[in-house]
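Heads up, one of the protein chains got dropped from this complex, but the rest are sitting where they should.
When the chains are written out, they are named A and B in that same order, and each has its own residue count from 1.
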Amino acid sequence: MFYFLIDILGTIAFAISGVLVAMDKKLDLFGIFIISFVTAVGGGTLRDMLIGNTSVLWMREPIYITVIAGAVIFSVIFVKQLKYLRRTLFLFDTIGIGLFTMLGIEKGLAADLLPVMCIALGTITACFGGVIRDMLCNEIPVIFRRKEIYATACIMGGISYFVLVLLPFDAAYAYVGAIMIIIITRLLAVKFGIALPNVYRKIER
Amino acid sequence: MFYFLIDILGTIAFAISGVLVAMDKKLDLFGIFIISFVTAVGGGTLRDMLIGNTSVLWMREPIYITVIAGAVIFSVIFVKQLKYLRRTLFLFDTIGIGLFTMLGIEKGLAADLLPVMCIALGTITACFGGVIRDMLCNEIPVIFRRKEIYATACIMGGISYFVLVLLPFDAAYAYVGAIMIIIITRLLAVKFGIALPNVYRKIER
Partner (left out) sequence: MFYFLIDILGTIAFAISGVLVAMDKKLDLFGIFIISFVTAVGGGTLRDMLIGNTSVLWMREPIYITVIAGAVIFSVIFVKQLKYLRRTLFLFDTIGIGLFTMLGIEKGLAADLLPVMCIALGTITACFGGVIRDMLCNEIPVIFRRKEIYATACIMGGISYFVLVLLPFDAAYAYVGAIMIIIITRLLAVKFGIALPNVYRKIER
């Protein structure tokens, strides 16, 4: 129940971020809805297609399309007020990528994949909705050129999960621990401007 | 047999529209063929991948690749004359999205999906070949910023189908009725310039 609530909050945060990008591009209502939808469920959809877990999740669970439709209507009406929600949305997004990473890892485990592939699936679940959103909006995906780490936080959380399980922690504790590590890593990265090492400095000199 | 003919006419219209976009971008013959192919079968391919209906349709039915190859050769040779076919192609395209929407809905029903998901699949079948075409051509998809409604006509047709079946009409009548509604909606939209409500007016003021 608690996880379900986080799932919905994360979905809402992703959907609203999609609306903002789509409106920035002056898309029409249909375009706004599709971009919002893809941002929210695109990562999980790609994950399900890669492991053959079809029909993909959002087709079997009408809660997602309902929540996203609500988020789109809300955002379009209150778009001017959304800027006051910036901090809340950032928090939902951060909690969302934590949970989505673990949801992806669970699916990987259920498909008998190696830990490294589970971590890849977790990162895809959390981050690739935004990648597809940016492809549709004709931009190079923002997580490929982000100043503060984002996908790397998911990868670190995924690694932590498998380390914690090996230590050995109970899987449920490792699950929560990994989510916390993702959230804290991302929060610290934004607060202190932590980025991946710059590979271009050496060349530029 | 009659539906089969419409399917082929729609495929041809989509394939030719792909050729025109590709030639506008000055792609080579291979690029023109791929863009044309993707425009014609991309929506159905995405649908089949989402519901796990693989190998995807065009791989099992060689008629599509044959018809598209023919359409590409014809269009490249008679590209200057295509402008005289503009009205015919528009009509084929419109009839095509009507049928393709219902083909997608049928697949959704066969996969035991909810009506809302069937309508989504129908709209994806009819409209997302063009979306993938535009992504490949480095443009924001035209149906996300179209003046006259297009995907919305498919959604309305899909809703009509389920309403007609509930009323209760015979499924075969509802099928034809929904296609007619899509075609008429799209024709009226183009004739009278009917668009989705503009969500930006409020902000601009």
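Operating definition for what follows: contacts are C-beta pairs under 8 Å (C-beta built on N, C-alpha and C of every residue); 3 or more make two chains touch, one makes a residue touch a chain.
Remember, it's a predicted structure, so these values are computed and weren't measured experimentally.
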Checklist entry - Quick one: which of A:L57, A:A111 or A:I159 touches the chain that's been left out? => result A:A111
Checklist entry - In the complete assembly, which of B:I32, B:A71, B:L89 or B:I105 touches the absent chain? => result B:I32
Next on the checklist: Can you tell me which of B:S17, B:T45, B:T94 or B:T185 touches the chain that was removed from the display?
Outcome noted: B:T45
Checklist entry - Which chain A residues would touch the chain omitted from the figure, given the whole complex? => result 49-52, 111, 113-114, 116-117, 120-121, 131, 135, 138-141, 143-146, 149, 151-152, 195-200, 203
Next on the checklist: Take the complete complex as the reference. Which residues in chain B touch the chain that isn't displayed?
Outcome noted: 22-23, 25-32, 34-35, 45, 49, 52, 54-56, 59-60, 62, 65, 76, 79-80, 135-138
